[in-house]
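Every protein chain except one is present and positioned as in the full complex.
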Amino acid sequence: MSIARFWRETPRRYNLGGSKCGNCNTVYFPPRLVCPTCPQHRATIEKMVPFQLSGEGEVVSFTVVQDAAEGFEMQVPYVLALVRTVEGPVLTGQVVDVEPKDVAIGLKVKATFRKLREEGKAGVIHYGYKFTPAAAPASAAGPRGPVEPVRPTEATARDRAVA
Amino acid sequence: MKAGIVSYGAYVPRYRITPTEIGRVWGVDGEGMGQGLNVICKSVPAPDEDTITISTEALRTALIRGAIDPQAIGAIYVGSESHPYAVKPTATVVAQAVGATPNLTAADFEFACKAGTAAIQTCLGMVGAEMIRYGVAIGTDTSQGAPGDALEYSASAGGAALVIGRDRVICRVNRTVSYTTDTPDFWRREGQKYPSHGGRFTGEPAYFRHVTECAKAMMDAVGASPKDYQHVVFHQPNGKFPQRVGRQLGFNDAQMRYGLVTPFIGNTYSGAALIGLANVLDHAGPGERILMVGYGSGAGSDGFDLETTTEIATFDRSFGRPVQEYLDQGVELPYAVYAKFRGKIHMGET
Partner (left out) sequence: MRDVAVLGVGQTKFGELWDRSFREIGIEAGLQALVDAKLSSADLGGLFLGNMASGSLIDQEHIAPLILDYAGLSGRHLPSVRVEGGGASGALALHQGYLAVASGLYDFVVVGGAEKLTDVPDATAAQITSSAADHEWEVVFGATLPALWALMARRHMHLFGTTREQLASVAVHAHAMGAKNPNAHYRNKLSLEQVMNAGPVAEPLGVFDCAPLSDGAAAVVLGPLETAREHTDTPIKIAASQVACDTLALQHRDDFTTLGSTVVAARRAFQRARRAPADVHVAEVHDAYTISALLALEDLGFVEKGAAGPAFASGRFGPGGTPTVNPSGGLKAQGQPFGAVGVAQVVELVRQLRGEAKERQVSGASLGLAHNVGGTGATSVVTLLERAN
């Protein structure tokens, strides 16, 4: 993939920069020059304004890909999902740091920053958004009060470390 | 000093491997090796993680915790010895990914394991001189030991980001000193995939001499002694060296408790001291004094005399994960998958 073609989209791929219709307030990602929703389609051409997505959303559908797209072979099997962001737009992206069996429709996720692919050993590296489960692991549940962690013994630490 | 830490964030990848598993492959008593190093397991980055992604995650956490406008950042310095590019900065990608571009300066630092602490000093100078409002110092590595080498039992991945500023400082930096010599204990030549080291030479003349001398110089400079500190954080290439140097200097286990993270995640190189500090800040209340001494092969140590302020009491740590979670949790990999993730398997050309 040409360097410029990827590079010009970095504000979107790195930071989820979308756009919002100044007329109907619908949010789009990637950004659009004209609102597909407004009845006054043409009148929105100058009214699309930049809008930042939070990266929070939930899984609308997902698949576990075994036959990888080019450049994703090392990650097989990987989870690819449609994620509906809290602002509205749906994004296609990987869900990482999760076991495929733990992914379900409705899973809350948040955006993370990862390598998308490398142009061979000597080429540029492309980065962008993926998603991880939003819920903190069970041990982090609940409000953080004054924490008094017990330093684990090596035996229990081992159990916990690989839990 | 006018400048201090206004926010921080840490990130450690999800995967782990144990010395026992590594030793199983090389026919070595891995369990014994782990006990000798005081490393229970080490972190492993996923195939889609590198110093750039880890640095970005750590800094995003720091910016949200501190409610810091990325556009107010005047400098980002990323210290690492595993920058994904030999030429092309890690820091520019991180700056773009957190929304700090274009009105800032950015650069990559390399000083073996102390590139992150060197970045802190640079930021302190620039923020203190009011050249910039916020400076970001990041220490991150996805370090590699050659397969079968002793380093493989500890070399891991992780990083932390500190935001240095003048307002709403949660941890003051009272003073910083450094101790630097030309000591070739550990290196990686241009074009080499794995580092080389001087074996036992990395101990006394390198790590112990520099850390000890720097710690003493730091305490002398501020007229302090070990009993004045609630916490101490050393660079920690394994779990043993920092404990030994700490005891030699007169610190007890309670002071070292939170600053020592390597036993649970391995040696994160440029990230090690900063993640240890992040763990201390996760637990510290106002008015707690911290001695941090980084170490980088080649060789040098940076010492910091730090003290938490009343601001830390109201500092919102709720965003992102506390370091303790990274120490407690992970998904263990067998060596073969670890080797695949780390690019240790020779793949056919397509």
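Labels for the chains are A and B, by order of writing; each one numbers its residues from 1.
Criterion: a contact is a pair of C-beta atoms (placed from the backbone, for glycine too) under 8 Å apart; a residue touches a chain by one contact, two chains touch by 3 or more.
This is a predicted model, so every value here is computed, not measured.
Student: Mind giving the shown chains that are in contact with the missing chain?
Tutor: The chain that is not shown is in contact with A.
Student: In the full complex, which of A:80, A:98 or A:124 touches the chain missing from this view?
Tutor: A:80
Student: Out of A:38, A:60 or A:124, which residue would touch the omitted chain in the full complex?
Tutor: A:60
Student: Write the list of chain A residues that the hidden chain touches.
Tutor: 1, 5-6, 9, 13, 30, 60-70, 72, 75, 77-78, 80-82, 89-94, 100, 105, 116-117, 126, 128-130
Here is the rule we use: only the chains that are shown with their structure count from here on.
Student: As a quick test, compute the distance in whole Å between the mean CA positions of chain A and chain B.
Tutor: Here chain A and chain B have centroids separated by 27 Å.
Student: Could you please specify the touching residues of chain A with respect to chain B in the complex?
Tutor: My answer: residues 10-11, 14-15, 74-75, 96-97, 112-116, 125, 127, 130, 136-137, 139-140, 143-144, 147, 149, 151-152, 154, 157-158, 160-163.
Student: For the complex, give me every residue of chain B touching chain A.
Tutor: For chain B paired with chain A, touching residues are 14, 16, 18, 35, 40-41, 46-50, 52-53, 56-57, 60, 84-85, 93, 96-97, 99, 257, 263-264, 282-283, 317-318, 321-322, 324-325, 327-332, 340-341.
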